[in-house]
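As you look at this complex, bear in mind that one protein chain is not there, while each of the others sits in place.
First chain written, first letter: the chains are A and B, and each begins at residue 1.
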Amino acid sequence: MKYFARKCGFYLVALWGALTVNFFIPRLLPGNPAQIMLGKMEMTSTPPPGEYKILEHLMGVGQGSIVSHYWAYLVQVSHLDFGFSFSQGETVTHVIYQALPWTLALVGTATVLSFIIGTTLGALAGWTRNRWLEALVPVTTFLTAMPYFFVALILVYYFGFIMHWLPLSGDSDPLLLPAWNWTFFSSALQHAILPAATLILVQLGGWMMSMRNMTLTTLSEDYVWAAEAKGIKSRRVMIGYAARNAILPSVTNFAISIGMVVGGSILMELVFSYQGIGYYLIQAVENDDYSLVQGIFFFISVAVLLANFIVDVMYGFIDPRTRQTQ
Amino acid sequence: MSLPLSPAAASPDGDASSRASLRGWRVLRRSPRMFVGLCIVFFFVLVALYRTFFIHNGNALSHQVLKGPSAHDWLGTTQLGQNVLLQLIASAGPTLLVGFAAGLLATILAVVIGIGGAFLGGRSDDLLNLVTNVVLVIPAVPLIIVVSGFLKSGGIGPIIVIIAFTSWAGVSRVLRGITLTMRNRDFISASKLSGERTWRIIIVELLPNTVAFVISGFIFTVIFAILTQAGLAFLGLGDVNALTWGNMLYWAEVDGALEVHAWWWFLPPGLCIALLGTGLALINFGLDEVLNPRLRSQRAFRPKTSVFDDTPVAEVP
Partner (left out) sequence: MSVLEVRQLTVDFAQRRGPKFRAVDEVSFELYAGETLALVGESGSGKSTIARAVSSLIRPSSGEILLNGKRAGTRGRRLREYRRAVQMVFQDPFASLNPAFSVGHHLRRPLQIYGHPREDLDIAVEGLLESVSLVPPTLMASKLPHELSGGQRQRVAIARALAPQPQIILADEPVSMLDVSIRLEILNLLDGLKRERDLALLYITHDLATARHFSTHIMVMYRGEIVERGLADDVILNPSHPYTQLLAGSAAGAIRSGRRQVTAPVERQAKKSNIALAELSETVSATGCRFRARCPHAMEICAERPVELSVGDPGHTAKCWLFDPKFRAKSTTTR
């Protein structure tokens, strides 16, 4: 319980950190970003009433000291209201609400799959010291060293332009409306295959290598040797003793890598025109749509922190050492 | 971009680690991986140096537009008739520069914060550790994109700084762990008793024993920086006219290299990034093997002697 409370406290501090960073970013801009934004909005449409106030709060400009700006900003963010996005013609929250699930589903599924496949391969490589699996290491290392967007380019080029197999872009058939039916689902799935494959391919090497290393290390621990010497079957040693201990560091890495993968998937979404949160972030940055940028960065941070928190709590259940201190 | 510092290197328990003195050739002999990695990186460094002295304009235009690889133009030409091979060579330098400069800056931060904090202990350590962990969980790449998007000012300098300031935390955490186990080692206590000053103990007594981890962290951030810079360039953030592999990919995408099937245009820069990254990663795997002899791919299980074979790890009664 104490562990849980400590983690909660930590993630609140981290959230506060992310919020504060988010507050200071617009200060990099020259001039008054709120005014600039309003000007741009007026070019395309009439901004909703009160929009300027919201912008002032978000960008930390206008009357008053920096402290009062900061406070106004925190209050504004706590309402989860980031104003209006002129580049998308909708409220920021609405854009995010539409895009975030796509990214979360994609990144989540792909990362979990990659983790499972990579960790299994890595455990096998370490356990059997199989020559073929060992030979995979340089290959996966090479894949891991590729930028996500480059792998995406290759996949698009090969499957789209050469084989004409798969839809090239989007997250579902634009003619279909989101619905819980098979047509929509299969369309979404088809559109997600290449992006998911990209995420899986690039991550695989990291998981495999770290699990292989941990397995090798664990297998030469004395207690594993003792178990084997006692005549416990080697597969049981592997599963019952070695794997559980070897996997713990991977779980920690899993938490850290979530942020990394989200980062990588941003550019990948651009290549596939997969309309997730990353796609809109790039749109927003290119159009200087500052309030959308702020909103997206906030939600990405929250999502990543939340994912980390969940992994940490799970870790607490797996690792006996944290349980003891409860 | 998910090259987690291998947990073996991250585990601060390795007693051998503190004794890890990396003595050149012996290490290389024992780790072919590291050897291959060093060769790759060295090759790219040579290429980068070559451009500094021999290529004046990697972007020179010509009338040979969109030609595939041939005996004359080994890697073909772009839509504007630029020689892809020439661009590739000219891009090596700036790419390496961003990587190494950002890596260096991030490593310095990590060393100061991770090792300094852990050694001093107490309140300052608690605070620095908290900051490190917070920076670690705030997603770096979106932040980098947002900041460089807002900054708009092109140029390599700001990008180096932004990347460094968002990527030091992971390394810092590893170094902190190592330092904590080392802080109470007897040889550190002994130098306190010898009257050494704190800063000297950190720099002279402690740092040499963490060198392998510092190098490993440095390489890790270099990889991260190169990949991130490529991504930013691909987004058109930063100076789009500079020659980097990321910018080559940007122009290839913008000018529709995929649509016209000009694979010789967009494949080489990406593969170069991946190859350089692989070289760096192999060096790191080699370091892992040195720090943790159990990882060597030789079949000999349970090596009785380690790299530090004449160190007493195995002799202690």
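Keep this in mind: a contact is a pair of C-beta atoms (placed from the backbone, for glycine too) under 8 Å apart; a residue touches a chain by one contact, two chains touch by 3 or more.
Worth saying up front: this structure is predicted, and the values here are computed from it rather than measured.
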- What chains on display are touched by the one that is not shown? B
- In the full complex, which residues of subunit B touch the absent chain? 18-19, 21, 185-187, 189-196, 205, 208-209, 308, 310-312, 315-317
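Convention: only the chains that are shown with their structure count from here on.
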- Message: Taking the mean of the C-alpha atoms as each chain's centre, how many Å separate subunit A from subunit B?
- Response: 22
- subunit B-touching residues of subunit A, taken from the complex the two chains share: 10-11, 13-14, 17-18, 21, 25-26, 28-29, 129, 134, 137-138, 141-150, 153-154, 156-157, 160-162, 202-203, 205-206, 209-210, 213-214, 216-217, 220, 225, 249-250, 252-253, 255-257, 259-264, 266-267, 270-271, 278, 281-282, 285-286, 290, 293, 296-297, 300-301, 304-305, 308
- Query: For subunit B, which residues are in contact with subunit A within the complex?
  - Reply: 1-4, 6-8, 10-11, 130, 133-147, 149-151, 170, 223, 227, 230-231, 234-237, 246, 249, 253, 258-259, 261, 263, 266-267, 270, 273-278, 280-282, 285, 288, 292, 294-295, 297, 299, 301-302
